[in-house]
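The block underneath contains the structure these notes are about, expressed in structure tokens.
A protein chain is absent from this complex, but the other protein chains hold their places.
What follows is subunit A.
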């Protein structure tokens, strides 16, 4: 299988063809990439597109579920944060 190279906030990650963005990050030991309203780290929870914990920005498009989106070679992924929105 051909390698897939993506970046997360500029940091390079390499995965395999067919992996999801979450899979590429998890396989490299990365556990979290989003901040909740209180600023706490979040990563994968449901793994099947239901919980929206894993949201990332992909090539400028916000709110993409990393557990469902296939990683493509060259994808520039950036993290998202809801910290600062008033935590209740």
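Rule of thumb we're sticking to: a residue touches a chain if its C-beta (ideal position, glycine included) is under 8 Å from a C-beta of that chain, and two chains touch if they have at least 3 such contacts; residues count from 1.
Criterion: contacts and distances are computed from a predicted model.
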item: Name under which UniProt lists the unshown chain, selected from "L-lactate dehydrogenase complex protein LldG", "PadR family transcriptional regulator", "S-adenosyl methyltransferase" or "FAD-binding protein"; value: "FAD-binding protein"
item: Subunit A residues touching the omitted chain (full complex); value: 16, 18-20, 22-23, 26-27, 31-32, 36-38, 40-53, 55, 61, 63-65, 67-70, 87-88
